[in-house]
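Removed from the display is one protein chain of the complex; every other protein chain stays in position.
Up next is chain A:
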Amino acid sequence: MSESPQLRNESIKFECLAGRMMQVEGKVKPDQRKGKIRLSLDDQGMMHFQWIDLATGNIEEDIVVFTFDGFYKVLQTKSRVYLLEYSGERAFYWFQEPDPSKDLDICKSIDDLIKNQEINDDPEPASIPEPQRPQPDNANPLAKILAQFSQGRIEHTPSLDKILTPEVLDSLSQDPEFQEVLIPYLPEGQNSADFLRENLLSPQLQQALKVISAAINSEAGLAVISSLGLHQYIPPMNEYGDFIDALIKAIQRKADANRRE
């Protein structure tokens, strides 16, 4: 078997010049080699995000990306740094295209390709592809995470409905501070303190808590947290267990940040 797997029947969807950035001791440092990012569709309809060393032509990174993954500009820096968020992990790149004014367009093209890839008719589109061919070590981080879970090495955080139990919710219903904040978000026609308690204790709210928990516990967890407007507060990977933990900590970080202001 070949060391650098060239996928058979793959079709290249996009290429641009970019180098990798390596995470070293909490810092992101550029790898000076010239390279390119390639997006290609394999014969099973899976979208691969690859990084290729221009000098050797080797595919050094091969990551299967799903519609809930994404490619974004790193906003904390003015330099040409971009990141791929996939299955709860991040990989960083720096653009090497001659014309920096096109960077944002390229970024958007990559993100669009990832997000709008055709979903095949497989009933479980989010299933993990079987790694039958040799893949670079980091190609399937999700499988690693899942394996850790199944071996019980990562502690599962209780889901939101277990944190916000009926007893907890009931006690909040009488608190004027919570009433003031929450009443505007109640369903139409139910915007009163009496209805607040009814809503807090309703099976519909419990259902909603379960739905959010399930979405956050899915592979797309970080993307879901980002979509809740908490992107900038997600703690570094080594500071949270699973994604529910990440959500709770992100919300606490937001509260702490607001307080500092």
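One rule holds for everything that comes next: a contact is a pair of C-beta atoms (placed from the backbone, for glycine too) under 8 Å apart; a residue touches a chain by one contact, two chains touch by 3 or more; residues count from 1.
To be clear about the criterion, contacts and distances are computed from a predicted model.
UniProt records the chain missing from this view under the protein name "Ubiquitin carboxyl-terminal hydrolase", selected from "MAT1-domain-containing protein", "Mitotic spindle assembly checkpoint protein MAD2A", "Ubiquitin carboxyl-terminal hydrolase" or "LSM complex subunit LSm2".
Annotation: of A:Met46, A:Val74 or A:Leu205, A:Leu205 touches the absent chain (contact as defined above). Touching residues on chain A toward the chain that is not drawn are 67-68, 126, 152-153, 155-158, 160, 162-165, 168, 172, 177-178, 181-182, 185-190, 195, 198-199, 202, 204-205, 207-212, 214-215, 218-220, 223-224, 227-229, 245, 248, 251-252, 254-255, 258-259.
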